[in-house]
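Mind looking over this structure? Questions follow.
With one protein chain held back, the other chains of the complex are shown just where they sit.
Each chain carries a letter (A and B) given by its place in the written order, and its residues are counted from 1.
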Amino acid sequence: MVAAGRSARAERAAKPPRAGRLRANPAPLLLGLVWFVVAFYPVYYMFITSLRTQAGFLSGSLWMPPSNPTLENYAGVIEDGIGLYFLNSAFVTAVSVALIVAVSFLAAYAIARIRSGVARAAFKVFLLGLAIPLQAAIIPIYVLIVHIGLYDTLYGLIPPQVAFGIPLTVLILVNFIRDIPNELYDSMVLDGSGHLRMMWNLVLPLSRPALITVVIYNALQVWNNFLFPLILTQSSNIQTLPLALQQFQGQYGVNVPGLMAAVFLSVLPVMVLYLIARRQLLGGLTAGFGK
Amino acid sequence: MSGRSSGWAASSALLLPAAAFFLAFALGPMAAAVYISFLDWDGVSAPRWIGLGNWAHAFTDSLTLRSLFLTAQVMILSWAIQTPVSLLLGVFLAGYQRYRAVLGAFYFLPLLFSAVAIGLIWSSSMLSADGALNTFLRSVGLGFAAQDWLGDPDLALYAVIAVIAWQFIPFHTLLYQAGARQIPRVLYEAARIDGAGTLQQFFYITLPQLKYTVVTSTVLILTGSLTYFDVIYVMTGGGPGFATRVLPLHMYITAFQNAQIGYGSAIAVILAVAGVALSLFLLRVTGFGRMESQAEGL
Partner (left out) sequence: MTRDVLTRRDFLRVGGAASLAVVLAGCSFGTGQQRSGGAGGNGATIWDISTGEQQEFIRSMVEEFNSSHDVSVSVQFFQNDPYKNKLRTAMGAGNPPDIFYGWGGGVLKSYVDAGKVHALPESLDTGRFFASVMEGVTFGGKTYGVPIMGTQPVLFYYNREIFQEHGLEPPDTWSGLLDAVRALRREGITPIALAGQNKWTSMMYEEYLVDRIGGPGPFQGVLNGEPDAWSDPAFIRANTMIQELVSMGAFPSNFASLNYDTGQSTQLLYTGEAAMQLMGAWDYQAILTNAPEFIRSGKLGWFAFPRVEGGEGDPKNAVGNLTNFYSISEASEAKEVALTFFEDAVMNEAWVNGLLDIGLVPPVEGIERKLRSQENSDWLTFVYELARQAPHYTLSWDQALPPRAAQALLTNLDRLFLREITPRQFSENMNEAMGL
């Protein structure tokens, strides 16, 4: 049997090898290719459109890149200050993610390790937060942010992002920390370590995979967030990237190539990251759902 | 001894930062939304207490009722489209053939794009009057089928649902891929020995084994569909007319464009209640004790 030759992967569960059957059953490959077109063509089209002039777009080919590509759209977008929006997004993302992971780690340790009544109650409260849609709380958040004087600042974007990132992050970290064998703790307890030392020297290093996961997950969520900047800011100099993109739409109107250049620049960083660290990125995205 | 006697002091201290953020900027606001829903407020003048006024209006306002109906449509159609496609793709990608891995790399790319980017790509270059779809139809002689996809009130909702499906199928494909890869190979071996064909293997082994993933994915789609905002806002703004004004959009437009913050808050509460109720219901029905998140829609 063909399977015999794949004993190295025998333990890994996979669909039955169809090396022989593949030739007789092209359906999966065909459907796979169809979806490939569906999934990737819009991205491709966006890119080649960004290289056309406005007139060129209307008469341009659907499949081939333009014969004389131009970078004027990119120049225009950069002149319009897209660099500042990158900076704004980066700032909000960095600070928010740092805070989310930091406070969630502390909380997760308390919940998974100390397991007091307070911790158990807090865990339930955080889980409740998983069911709250962002949009439902945005009006009072707006009122609150205005009240504390953080309206129309980047700093005002951070607390709500942190708040909504906590539930899932705590959940993931709790699940992970729970799996750390008790013996490791016990040996440190015998040394007289308090909680802080145990967190710092034991749990933190061991949690590295989970930490990477939550950092990636939250970074993507914050980086791509649109609702908070939309409602909590008004000045153009503190727009984050998604908001700036949407404003470009109004500004560029029928200048589709210009708009596509802006979109492409905005997704470029994640695409580069994707090329470098695809597996971590995808792992971070599904953040524990798959289990 | 694992420090349990110093339990509540230490844990309180450790929980404090997270709890503070969460209560102040998530749970607190959610409760405040209920309070604001009892006000008549335009955001500029002083608010006025009107008790259940906004609520009475919500249940008789045909716009709100229509918004609920639209949201339900989006929910059901999203599930109906995203589940089969993601399942098939996930199973397809579960195989370790090299070409499948290559294809997979392309499939998952859009997962990282912001909803705004996706909305703009589709509304500006794909679905616009001179966009790729219409140009393609015209070039193969199907010019009559070229439509104003996002501008026609009868088509806009379906166009939006399609784009949302495009946005989230990669995510669910990942889930199904992980799920399919966990199916023990011995099951397939046994089936093959018994003479089962590919299709039979799929229906009698793959599908049943994926039950947990289907449930997870379903919960995420259904609860997530309550929060689809970014993509729709960017593509149609709730229009044309009211054709795509699902609940989150209706809330935003009411509160921030129509200056009815109190009424908008009532809609927001309806949204939250629907989300929680749906989550609880699904958990009960599927017997799963873990609350999944609505992060899909964020």
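Keep in mind that, in the parts below, a contact is a pair of C-beta atoms (placed from the backbone, for glycine too) under 8 Å apart; a residue touches a chain by one contact, two chains touch by 3 or more.
This is a predicted model, so every value here is computed, not measured.
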{"item": "Which of A:128, A:146 or A:180 contacts the chain that the document leaves out", "value": "A:146"}
{"item": "Residue among B:24, B:72, B:105 or B:259 touching the omitted chain", "value": "B:259"}
{"item": "Where the unshown chain meets chain B, residue by residue", "value": "42-46, 63, 148, 150-153, 237, 239-242, 256-260"}
{"item": "Positions on chain A contacted by the hidden chain, ascending", "value": "88, 91, 94-95, 98-99, 101-102, 146, 151-155, 200-201, 204-205, 208, 211, 233-238, 250, 253-254"}
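Throughout what follows, only the chains that are shown with their structure count from here on.
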{"item": "Whole-Å separation of chain centres (CA-atom averages), chain A against chain B", "value": "15"}
{"item": "Interface residues, chain B side, partner chain A - complex", "value": "1-4, 7-8, 10-12, 14-15, 17-19, 21-22, 24-30, 32-33, 36, 85, 88-89, 91-92, 94-96, 99-100, 103, 105-117, 120-122, 124-126, 128, 130, 132, 135-136, 139, 166, 169-171, 174-175, 178-185, 188-189, 192, 198, 201, 206, 213, 216, 220, 223, 226-227, 229-230, 233-234, 248, 251-252, 255-256, 261, 264-265, 268-269, 271-272, 275-276, 279, 291-295, 297-298"}
{"item": "In the complex with chain B, residue positions of chain A that touch it", "value": "3, 9-10, 12-16, 18, 21, 25, 28-29, 31-33, 35-36, 38-43, 45-46, 49, 57-58, 62, 99, 102-104, 106-107, 109-111, 113-119, 122, 125-141, 143-144, 159-160, 162-164, 166-168, 170-171, 182, 185-186, 189, 194-195, 220-221, 223-227, 231, 241-243, 245-246, 249, 256, 259-260, 263, 266-267, 270-271, 273-274, 278, 281-282, 285-286, 289-290"}
